[in-house]
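Once you've had a glance at the structure underneath, I'll fire off some questions.
Take a look at chain A:
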Amino acid sequence: MTDCKNRVGRRTGVPALRLKGTGLLLGTALLLAGCGGSPTASNTDAKSTSNAPTAAEKFFTKTNKTPDDARRDALVKQAEAEGQLDLYTSMTSDVADAVTKAFSDAFKVDVNVYRASSETVLQRILQEQKARFQGNDVVESNATEMFALQTEGYLAAYSGTRRDEVSEAGHFDRWTATRYNLFAPSWNTKKVKKGEEPKSWEDLADPKWDGQLSMEVADSDWYLTLYKYWEKQGKSKDEINKLFADMAKGAKIVKGHTVQGELMSAGQFAVTASNYSYLVERLKATGAPVAYEPFVEPVIARPNGLGLMKTAKHPAAAMLFADWLLSEDGQKILTDLGLTPSIAGANDPLAGVDVIPVDVKELLNNGKVWSDRYDKVVSGGEVVDQ
Partner candidate 1 sequence: MLSIDHLVKSFDGERRRRRTAKGDDAQARVFAVNDISIEVQDGELFTLLGPSGCGKTTTLRSIAGLERPDSGAINVGDRTFFESRPGKRSINIPANQRGLGMVFQSYAIWPHMSVFDNVAFPLQVRPRSQRPAKHVIAERVTRVLETMELAKLADRDATKLSGGQQQRLALARAIVIEPQLLLLDEPLSNLDAKLRESLRYELKRLQRELGITSVYVTHDQIEALALSTHIAVMNEGNIIQLGKPRDIYGNPNSRFVAEFIGTSNFISGVVRGREGERHTVETTDGQLVLDSAAALPAGTEVIVSIRPEAVEVSRDAHPNGVANEWSGKVLTRAFLGDAVDHVVGVGKNELRTRSNPETSIEPGTTVFLRLDPAKLSLVPVG
Partner candidate 2 sequence: MTTVTERLARGKSAGRRRWVPTPKFLISGAVAVVIGYLAIVPLYYLLWGTFFDDRGFSLDGFSRAYGNSRIGELVTNSLWFAVGAAALSLTIGTALAYLNVRTDVPFKGLFFAASIIPLIIPGILYTVAWILLASPDIGLLNSLIEPVLGPGFFNVFTVWGMIWVEGLHLSPIVFLLMVAAFRSMDPSLEESALMSGASRWQVFRRVTVPLVRPAIVASILIMVVRSLESFEVPALLGLQNGIYVFTSRIYFVLRTYPPDLAAAGALAVGLLVFAMIGVALSNLVGKSGKSFQTITGKGFRPRPMELGKWRPVMGGMVILYFFFTVLAPLAVLLYTSMLGFYRAPSVEAFQSMNFDNYRELAGMNKAVTALKNSLILGVGTATLVMGIMAIAAWMVVRSKIPGRQIIDQLAFVPLVIPGLVLGLALSFVYLRSPIPIYGTLFILLIAYCTRYLPYGMRYAVTSMHQISSELEESAQVSGASWWQTFRRVLLPLLSPGLVAGWIYILVVSFRELSSSILLYSPGNEVLSILIFEQFENGQFTVLSALGVVMVLTLVILVAIAYKLGAKVGLRED
C-alpha cells in the first residue's frame, strides 16, 4: 500500500477521462477502487505469496504422507471441527447438488457451492487470489482451467492412494482428474436410420450430412485432439484440413452444447459432431430420439479435475472432499448421473472403447492458435498451415 498515492496520482492522468468537472469524482472513485495494481497486469502479487508455504499447504504436505486409515480418521475429525467447505465448481447444478448432498450426508460438513461455467470459475479465483481473498478451499473444473490455476501457482500438492487409483492419463501436476467429458458424434434417431449413423470421425465429412451436421462454435479442444490424432495416423495436413472443411461445409454452427442437444432432439439437424455424451445421455433418458452409441472411435476424453487451494480456510474438509470424491462412493455418484468417472469401476461403460485424452498441455500453450484456426474452420474459411 505504500505506493498507493503515486498510483492514484498517475491514474488520474488517464487521458480519456480528462473531462471537465469530473476530477473530484474521479479521484474519489479511484481512491475507492483501491490500489491493487493494473487489473490486467499479470499475477505479480500472487506469485510473491507462493514462496513461503501457507498453513494449509503445510497441512496438506503432512497429511499427504499419513497412512490411509489414520489419514481418514484424522481428516474426518478435523473437517467436522471446521464444519464448512467452500467449493467452486463448473459441474452442472444437478451434479453439484447430488455430490454436495452426498458429502454433507456422509460427514458433518456444510458445503457452500459456487457454481458457474469453467471460465467464470477461473476468472473468479484469479480475481480473489490476486486480492488475497480466501474464497474457496477446493476447485473442481475443466482441464484447461485447472491447468491455468496450476500455472498460476494457486494449487497445493495432493497425493495419496485415491489419486494413485486414477489412471495415468488423469494425473496432472497438482490436480487430479475426477471425471471425463467424452466428445462423441451423436444423432437424432428419427432423422438417421439405423445403420446409417456415422461410424468414424471421417464419416462426418461426407457430403450427405451437408445441412444436417452441427458443430459447436468453441470446441477447439476437440478439434486440436482430432487433428493431432489424424496426424499421428499418418494423414497429411492438407487431408486433415480438407476433412474439417468438408465437415464445416453446410454445417450449422451452434453456441453451447446444451442448445445443440436440444436442437438436435427437436430435429433442427440430424448429427452433432462433438457433443458431450452425458448431455445426450440425459436427453435420451427423457425420451428424446437421440443416440451416441455405438461410439465413434476413438472417443475423445477431456478430463475434469480437482485441486486443493493453497489458501484453503478449511484444509481438512478440502482434503476429505478430494479423498471422498475419488473414493468408490464419490465416483459412484458420478456414474449414477451418467458421467464418466476417472476411476473405472467394475462395469466400465468404456470397456473396450478406444479413448484418447485431450492434449491439455498443447491446449494451454497454444490454445489461442488452435481456437483461431477452429474459428476459421467453423466460419467456413480456409485454414492455411503456418
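In picking the candidates, the idea was that all candidates are chains of the complex that A comes from, given by their letters.
By our rule, a residue touches a chain if its C-beta (ideal position, glycine included) is under 8 Å from a C-beta of that chain, and two chains touch if they have at least 3 such contacts; residues count from 1.
Since we're looking at a predicted model, the values are computed, not measured.
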{"item": "Touch-positive candidate for chain A in this complex, from 1 or 2", "value": "2"}
{"item": "Residue ranges of chain A in contact with candidate 2 within the complex", "value": "11, 14, 16-17, 19-22, 25-26, 28-30, 32-36, 38-42, 86, 92-94, 112-117, 119-120, 122-124, 127-128, 130-131, 133, 135, 144-145, 148, 217-218, 252-255, 257-259, 261-263, 265-269, 279, 282-283, 286-289, 364, 367-368, 371, 375, 378-380"}
